[in-house]
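Here the complex is missing one protein chain, while the rest keep their positions.
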Amino acid sequence: MKYAYYPGCSLDSTGIEYQLSTKAVAGTLGVELWEIPEWNCCGASAAHNTDRLLSLALPARNLALAEKEGLDVAVPCAACYSRMKATEKAVRGSEDVREKISEIIEMEYGASNRTLALLDVFTNQAGLEQVASLATKPLQGLKTACYYGCLMVKPPRLAEFDDPEDPQTMDRLMDALGAEAVSWPYKTECCGAGFASSRTDIVLQMSYEVLRLAKTAGAEAVVTACPLCMLNLDMRQKEIEAKNGVAIDLPILYFTELMALAFGHKPAAIGFNKHFVDTTPVVRKVEQGRRAKEVQP
Amino acid sequence: MKRVGVFVCHCGSNIAAVVDCERVAKEAAKFPGVAFSIDNKYMCSDPGQDLIKKAVEEHHLDRIVVASCTPRMHEPVFRRATENAGINPYLFAMTNIREHVSWIHTDREKATEKAIDLVRMAVAKVLHTVPLEKSSIPITKRALVIGGGIAGMQAALDIADNGNPVVLVEREPTIGGKMPMLDKTFPSLDCSACICTPKMASTDQHPNITIYTHSEVERVDGYIGNFQVTIRQKAKYVDHKICTGCGLCETKCPNKKIPNSFEAGMGNRTAIYKAFPQAVPNKPIIDAANCRKLTKDKCGVCAKVCPTGAIKYDDQDELITIDVGAIVMATGYDLFPWKEAYGEYGYGKYPDVITGLQFERLVNASGPTSGHILRPSDGKEPKTIVFIKCVGSRDDVKGKAYCSRTCCMYTAKHAHQAVDKIEDSHVIVFYMDVRTAGKGYEEFYQRTVEDGVHYVRGRVSKIYQLGDKLIVRGEDTLLGEAVQVNADLVVLATAMVPSAGSGEIAHIVGFSTDKDGFYQEAHPKLRPLETFTAGVFLAGACQGPKDIPDTAAQGSGAAAKASAVLSNRSMETDPLISQVNDAVCAGCGVCVGICPYRAIELKEITQRAGGKTIARRVASINSGLCQGCGACVAACRSGALDLKGFTNQQIMAEVDALCL
Amino acid sequence: MQGIAKQDLNKVLETLSGGGAALLVPMEIDGVTRFARWEQGAKTALGAGNTLLPPKEALFPQNEKVFNYEMSNEEAKIVPSAAAAEETIILGIRPCDVRAIQALDNVFLTKDYVDELYKTRRRHTLLIALGCTQPAPTCFCSSVGGDPLQAEGADIMLWDLGETYGLEALSDKGKDLLKKIDKFMSKSRGKKPAAGKFSLEVDSRGIAEKLHNMFEDPIWDRWYQKCLGCGICTFICPTCHCFDMQEKHTGQWDGYRYRCWDSCMFQEYSLMAGGHNPRPTKKERLRNRFLHKLCFFQERYGMLLCTGCGRCVRECPVGMDITKFIKEVSEVSLNE
Amino acid sequence: MSDPSGEMRELAKKLLENGEVDRIIGWEKGNLWYQSPPLFITRAEETDRLVFDDFAINSLVTYLLDERDSGKKTGIFVKGCDSRGLVRILQDKQIARESVYVIGLPCSGKKDPRQALSSGASESSQVPPAAKCEECLYPNPVIYDVIIGEAVEAKAKGDRFAAVKEIEAKTADEKYAYWTSQYSKCLRCLACRNVCPACNCRECAFDISKPRILAKENNLSHNMVYHLTRAFHAAGRCVECGECERVCPMGIPIMQLNKKIIKEINDLFGPYEAGVKLDETPPPLGTYQTSDPEEFM
Partner (left out) sequence: MSVKSSDAQEAWEPKILAFCCNWCSYAGADLAGLNRTQQPPNVRIIRVPCSGRVDPQFIMRAFQDGVDGVLVAGCHPGDCHYSTGNFFARRRFLLFQRIFDYIGIDPGRLQNRWISGAEGDKFAATVSKVTEDIRALGPNRKLRDEHE
């Protein structure tokens, strides 16, 4: 399996652990990721509020480069995913848009390839049976709250991925990795990322709700597929705790990190040490669970 | 040689003031085939009509053309005059030189020329007419009503009262439909069962009504006046002729945990059961899928305890065939399956999110909680209750684009009941608009608001369970802020959709449904009770969401329509309908799909060809159904179809006459 | 032999058409080769072999007015139509088509019936035939009694001799005409050329006699099936001459009667007023056409109604090949 | 393409021998090298005459109409284009599916006998492909009981409506002059009608004398009405087999009108390809959408 890989801007910076774990998982799964050469920003969060054509042209250039290679595009970031899907749909739906975009990016782009969420690639495309069989160090007993956030599944007409209200892809992935996915109501609620810099008060409130409900549901870690969600839930957790006078202590992890962990990669090599909230309880819990299981037979 | 008589009317000065009628008549005399031509002051008057009669006698005319006013008004008059003169009334053509000439032109010369053209065209047309006869079809004086809810019962009773026999077919084991499930009816708040069950009893007892419950219509053949209907009486396993309805079997049946659809899933029943105590017929049937005797050949308790020996485990489905003259469709509605669409409300995983119909059972004294509003999860009385309107209605993404019409009122009723029955209750209604068009409806809604019900204009975006509370998040669009309610019970006003299987039955009977699956009325304004299939009428929610008074009114209306059909022994059909030239017809069947009345079918004929007898299929017009639109004729490539009175030859003759 | 130089052809044509005569020569018009009126500057298609459309329409047009009528509710009046009497020269007609005109002459001018419209046209028509040196792959005139180089019945005979056209008058009318173009004539060195080889050859001797007894033969069952029932063969045939009579109203009371080509291959052709059709299927219609060509006409007029022009062989979209038919007939053994 | 004649003969022989069919319609070699006219056989020993060479261009399906009442079962060879005609005839209920045994032959294009003659060629390789095959969209049969040979790929071609667009670009008077030059040639031999699989009525409207919709007089006006009526009756039924234009002895570009209608039907009423799906019925003019374009106001 070979995909064009669009890391987007966070995977080299704030989301470095997402990048590290993604590459580790891809290696184990035998998925070849061809990083789009000289990829550019997808324009998320800013472009579509400024200029529609610009918001389509930015992702289109990346997609067109992949199309030339005849490859579908795997996108780790939910925001990038949403913008790319929007572009793909707009181009497929209108000859006029196709022509304009092709002219702007000075490349033919016909949207003949598909944009896929990395989560989709590593689960549905790779096959959960394979994932389960490669999980040599299962995450025995770990209770996780799968947090999809908003952009991966919404709006459904754009995202075309899983159920917008109660998605299951990550839940099933956790199951395949040996962990438990708790049932909780905030799977697809927004973390507030759209106001990340302008109205942090709103972000703090929204992210707090997410963390609170995950905690209430009994989760020991929140699993996400979005670098923006990660930013708000992980980096701002201390601030949230302080503002609300509570202790949360909920590690936030990318699904790829848990996959890599279950595949036997060393936690440090896949970025477990790059988080604001301490992730060692997760590693410890998993090891405990495994040992308990080994003793039991 | 054909001999046409032309009569040009002055209409006093209405025509003559602008058109030189004398000249028109003189010119007409020179047209091919015209043997006599005259102008007259008032052709529609008695002397005018006598003129036709006299001219026919004196000049041996065999065809008549009248040039006067619009045929939409006086064509029948002059047809009759033609007939009175001894000529077949269809050897007649009329042209309009008043509305289409004298009243819209002032130039006498040009108007007269136009009138001459029009008369020439009419003469050309009439030369190609042939005598036509009306035919008549017999009427079976019996009606079929499909569906025994309030609409069906009302229709059956009214037809029966009119003196005609009615067969009422109901799919469920009892008639009554949804109305007996309801607690109170808006806006009067009278007890639903109290007004519905007497209606069920009268239906049952009416000497002209035969009821088949637990039955379905399987096949309908024929056409208006002459339908042949096959009804499948599903096996009941209880001989209702012997059964006294004592109910002993029900108390002894060991399988007691079957969800009762009459309770909307809020209560249980046994395998041998009556849906509810006042069911009609008031005798039980066995639910074969859940009966231990029928599924595993164990038990058999009901047969043992039955004092009359009415239990028949070997009962079979039975097919009954009847002839009827008219059909009333009253198949009602179901509720929109919200659990499949509304993930934000939990896809049905929270037990305390219920539908309005379930709420009806909760407040109903004969319901599973004896009328106490207790929430399903823990049986506690809810204090904070949220009602959400338009769940599935007015939502073309997840549900239906249309408004379900009744929800505003029943939600108001429910809210009122909740406030009324629960002390210290806090009742919130989320709404998009409040629509209360109906007698006494707005007043009722205002009263509910005054009762203290809190109306919030906005949609609910999410419901989730936290502890024993349902967290309801929404928006108050009037205040422009987010709202969160910690509720004990949420009631959804779900949309009305056509009842399950209604599309199939429409197909069996042979008429169309609209884009939402409701039955398509023949005209949205003027023929709301008719279908395009003659003799098939609509009553109640099968045609679109409706409340009880509208449903009852439609039931009576459909009954009047059906009774009109049944009031005669036979029905005359207009001869101006399509005809088929068998020799030319290739049987391609394009016309069959074009006919809105299903008046065309392919039938087998035998013919001699090349010294052999061959059988082949050709189009065949049902004169009882064809309305003479001619759409099939224009679609027929070979010209095998033609429309009597507007034949290809006639129209082309008119076209030719215009220019020659 | 006398001849004219090819480079003088245009001047010759100009002279011939100069006297007000309609000069019809083979030309290609909108992709169709046919005989059309030559005018100064027009390009001829003399070398293109047989034209797609035969010259018969010059004598027997596809539509021809027979008479006008005027009526009223009381009476009807007939005004006969006078046929055009324009002098016409058909130049470049091939020997097979000249024979075809002889066949038409038989039909319209002999056996106690003289068609005035045809007669008038024929009398004013002069034929300048062009001999064929290279038969087309579909030509077979020699198989049905024709000579590709010699057109009996033409007024003047032409042969392509390379640089010149050799010519020879065959009738007095022809001789008179040659005088008009005397100044272009010179002594040609060439002599009457030899004909090239035919790729289609069949022995048609005795075909009429044989077919006379084959009305019910199973051969028809084999042959009719692939026929499409269209009228291509009849309309492009130089000898087919069936027509229908129809009226056209030009006003309420007046109009005219005309005759127009019809085809015996059409279902409606033999349909009778009462609805009966004595030739109900393609089998009967095809049989009639072949019998008419190869048997009935021979019996009545002493010649086949096929001159081997090959147009039907060339144009029939289903490859109906009359030479193949003749061959098959000759192979049938009639044991009785 | 390998020569399928052997397989054809074998199959035809078997079908006739075991009585599965009463007759076979195929092609045979004609007198001249460029002729492969239709062949009808009923006896197994005649099957050796069957060929499928470059000139097997004729569609055979309209011949089924001749025997529509006979109750005979016919084994028929169909190319891609022919098969669409067969679907059309079946959709118009003129023959029963059970009355034909359909032997499909993928076809990479045929040659036109008239072109062979006019090009002066002396063997097949010198003859260009037939005009109608140049625009073939369905080289493989869309309906068959058995197929002989490998599927062929449709020739990637330019704009199917290029000729139509060229005419559309003319002014009204230019258009009329163009069609006048074409329709003036028409002999009204009716070959285009007789060969057309969409013209499958028992009695054609043109053959009915009361009322006579078309005078027998041959003039431009009547010829135009003939062609417009024929095309309109075939509207939504024309399967683009091109037989009408091939059989026309006068070279009238009949398909240019048929294609215009196909183009407009697709434009006005949505994508539609006649004779491709057997269960797709009725043709576009036998149905409607309430949302059809509204150009009447």
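Letters are used for the chains, namely A, B, C and D, taken in the order the chains are written, and counting of residues starts over at 1 for each.
One rule holds in what follows: contacts are C-beta pairs under 8 Å (C-beta built on N, C-alpha and C of every residue); 3 or more make two chains touch, one makes a residue touch a chain.
Quick caveat, the model's predicted, so the values are computed rather than measured.
The chain not shown here is touched by just one of B:Met181, B:Leu538 or B:Ile651, and that residue is B:Ile651.
The set of chain D residues touching the chain not shown comprises 164, 167-168, 170, 172-179, 213, 215, 219, 221-222, 224-225, 228-229, 231-232, 235, 257, 260-261, 264-265, 268-269, 284-285, 288-290, 292-297.
With the whole complex as reference, residues 70-72, 96, 98-101, 103-107, 110-111, 113-114, 117-118, 121, 522-524, 532, 576, 594, 596, 627-631, 633-635, 643, 646, 648, 651-652, 654-656, 658-660 of chain B touch the missing chain.
Quick note on the criterion: only the chains that are shown with their structure count from here on.
Averaging Cα coordinates per chain and for the whole protein, the chain whose average falls nearest the overall one is D.
With each centre defined as the average position of its C-alpha atoms, the distance from chain B to chain C rounds to 69 Å. Chain geometry summary: the mean Cα position of chain C and that of chain D are 31 Å apart.
Centres computed as Cα averages put chain A at a distance of 85 Å from chain C.
Annotation for chain B: residues 609-610 touch two or more other chains. Of all residues in chain C, those that touch two or more other chains are 281. Of all possible chain pairings, those that touch are A-B, B-C, B-D, C-D. By the touch criterion given at the top, residues 30-32, 35-40, 58, 62-63, 66, 113-114, 117, 181-182, 184-185, 187-191, 193-195, 207, 209, 215-219, 243, 246-247, 249-251 of chain D touch chain C in their complex. Residues of chain A touching chain B in their complex: 163-166, 185-186, 189, 213, 216. Residue ranges on chain B touching chain C, taken from their complex, read 30-35, 120, 609-610, 656-657, 660.
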